[in-house]
Structure formats: C-alpha cells, structure tokens
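Structure first, then comments.
Only one protein chain is missing from this complex, and each of the others stays in its spot.
Up next is subunit A:
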Amino acid sequence: MKAMKKTLLAVAMSVAAATGVQAEGISNDVVKIGVLADMGGVYADICGQGCVTAVEMAVEDFGGTVLGKPIEIVSADDQNKPDVGSAKVRQWIEDENVDVVTGLVASSVTGAVTKVLTDAKKIALISASASNAFTTKACSPYNAHWTYNVAALANGTVKPMVESGKKKWFFITADYAFGHALEGIATKVIESSGGEVVGAVRAPLGTTDFSSYVLQAQASGADVVGLANAGTDFVNSLKTAAEFGLTETTDVAGLLVFTPNAQALDPAIAAGMKATTGFYWDMDDQTREWSARFKARHGSIPAMPHAGAYSMTMHYLNAIKAAGTDDSDAVMKQMKATKPDDFFARNAYLRNDGRMVHDMLLVSIKDAASRKSADDIYNIEATIPGDVAFNPMLPECDFK
C-alpha cells in the first residue's frame, strides 16, 4: 500500500516536474507541521492542546495554504519523556514527511528531538522549553528558540532581587535539563551580582510531596528560596512552602511562572511575587485581541508558549512564502533575514544562533483586591529589552 503510494507520488512528481507546474517546490506537495507537546502531564496547561490550538490559529490566519499547497498539522503527546518524543519525531520525518516540528516543551525531550531533527536537516521551532542549551552548547543551524529561556528568567527575576539586598539564595530545583540549566545560570547571575548560593536540593519532575525539600530550604538560613521548577511542580512547591510558613519568614521566588499556574494559586500566597514572562495577554490592544480569540477556542487565557507557538508558526509560514520553497536551509535563512513582528514579538529578531530576541516583561502577581476578573493576575512592572534579557551569542553558534 505504502509502496504504491510512493510510486504514485513519484509519478505525480515527475509529471509535475516535466510540465513545470510547480516552481521551486514544496516537498511532497504539502507543508506538514508536527506539534509535539505534553498533552496530559505537568506541563499540559502550558503547552499541550493549547499549543495545537495556537498553531491551528496561525495556519488559519495564514490562509490554510502556502504557495498554493495545503498546510497540514499533526500532533502527538511526548509524555515528557525523551524516548517517546524522539521516537515520534523520527517516525514523523521518516514515515510521514513532516517538514517542521513545533511546540517542544520539556527541555529533556527537546534535547533529544533537536538531535533527530538536525540529523534530518529539519527545523525545530521551540516554544515552551526553557533551557538555553539549544542555542549554546547544543546549538544547531536548524533550531529556532522562540518564547524565552533560562537566561532571560535569571536576568529578569533574580538580578534585581540580589541587587536589592537579597544576597543568600537556596534553590529547589527540578531534577532534569531545565532545572539544572536554570539553577546554573541563576547561580552565575547571583554570584556576579555579589550574592551567594547557600545550598540547593533537587526534586524529581512531577514530585507531589515537597515537604522534605521545603524543610531543607527552611533550615538553610537563606534570604530567598528560588524555585527552579515549573508547571504544577512550581504550584505544589509554593503551596507546601506556604503551608510550612516559609513564605512568611523568607522570600520565595518563582523563577519560571506561567499564567495558568499563577492563576491556580491562592492570591494570598502568591501576591507580590515577581516573575519574568515573554508575554502577558493584557499588555495592549493587540495582545488582548489575539488572546480573546484564543480564549474563545481554548477556554482559558493564553500562556506565553501558546503565543510563542502562534508567532513562530506564522513567521515560518511567511518565510516559506518569501523563499518560495520549504527547503529547511532556505527557510531558516529567510526567517533570520526578516524580523518577526506581531502581537507577541516586539522589537524582535531571530539571531544567527537561533535565539529569538525580543522584549520580555517583568510582572508581579496581583493581590485579590486589585483583580478585576479571574484572568487579571499580573501588574506589568517593567519591559526588559531583549538584548539585556537574553544571553549573548556564542561565536561557535553563529550560523549564517
């Protein structure tokens, strides 16, 4: 059956080539976008079905076709497991002619997947992963890392706190690529700003009982306890910290806070906590317009990876249109040559190492009294220019 399909395809393609129907070429006559995300685990609210919705919106807004060829979306659940994710992506490329993979949540999965994609010369559009490895030590000419990264989080949230006199830090860290990267870069920022790290403890991804970790943090005598985790891990660890009275005696800083998690927290615990984010729905008319459309389809306000997924899919499709082909090298060149500009990407450009540099926001969580609606959760404190927020480009990652 498949062999027959292949033969048919070959015949169709040779006919097309002979008659010159098609100019430069969309491979297999379709642009296929794979969305790999966590559909049911700790990151499902951050980039699960919502990321699929965001990509669908981008494809619809783009018109559903590019260069006269249809755009298709396939999606899969990576269960936050590198083996599941990389096997799925391998199958997408080898068996289903997928052209680009987007979504990409847990940094451990993204690490494995980007290796498969780079080997196959296919582009990875990374929206929800935090580790900065994809544009530094594991950089590749086929990676585009969009929404944010750990460097932006550390520069945005940690640095001002150390400079305001909170010198001694303790970390509760998610025990995998993302947590290690975040703790590592935050430690560098703390030390270079004159602070010190008095200790750290590592909790497995998906830990439900944080009490022993919180007790260690309490005993450490730190000024600030940094939560280098995300998703429901962040929510659970902060709740436990509040239950043990840690939030009353010490500052607790969430280093990676997504809107659905901030929304899930009791304002009494979370009010005043500062966070760095790549996007907030209530920033201006443009963000409100898109977010209202997203909410109408998905049922909740978008988190930053959702907005990022839309923005990068749009930029990718625009690049195909401009380049006249879906060839990965040509498209990537085009993506770097044009500046993305939409409701999400402000003062933005895609750097040669694949880092999308754009304005980040420093926000604080509102208390219950000043919230106008259930979705009204942040005060925007400051805008952090992209070049300040993100790590500088490494010379060995300068892919032209």
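Keep this in mind: contacts are C-beta pairs under 8 Å (C-beta built on N, C-alpha and C of every residue); 3 or more make two chains touch, one makes a residue touch a chain; residues count from 1.
Criterion: contacts and distances are computed from a predicted model.
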Omitted chain, identified by the protein name its UniProt record gives, among "ATP synthase subunit a", "Branched-chain amino acid transport system permease protein", "SufE family protein" or "U32 family peptidase": "Branched-chain amino acid transport system permease protein"
Selected residue (touches chain absent from view) among A:Tyr176, A:Phe294 or A:Tyr310: A:Tyr176
Which residue of A:Leu67, A:Val84 or A:Ala330 touches the chain not shown here: A:Val84
Among A:Met39, A:Ala228, A:Leu256 or A:Ala319, residue touching the chain not depicted: A:Met39
Of A:Ile26, A:Val59 or A:Ala76, the one touching the omitted chain in the full complex: A:Ala76
Positions on subunit A where the hidden chain makes contact: 1-3, 39-40, 74-77, 81-84, 86-88, 90-91, 94-95, 107-108, 111-112, 115-116, 175-177, 204-205
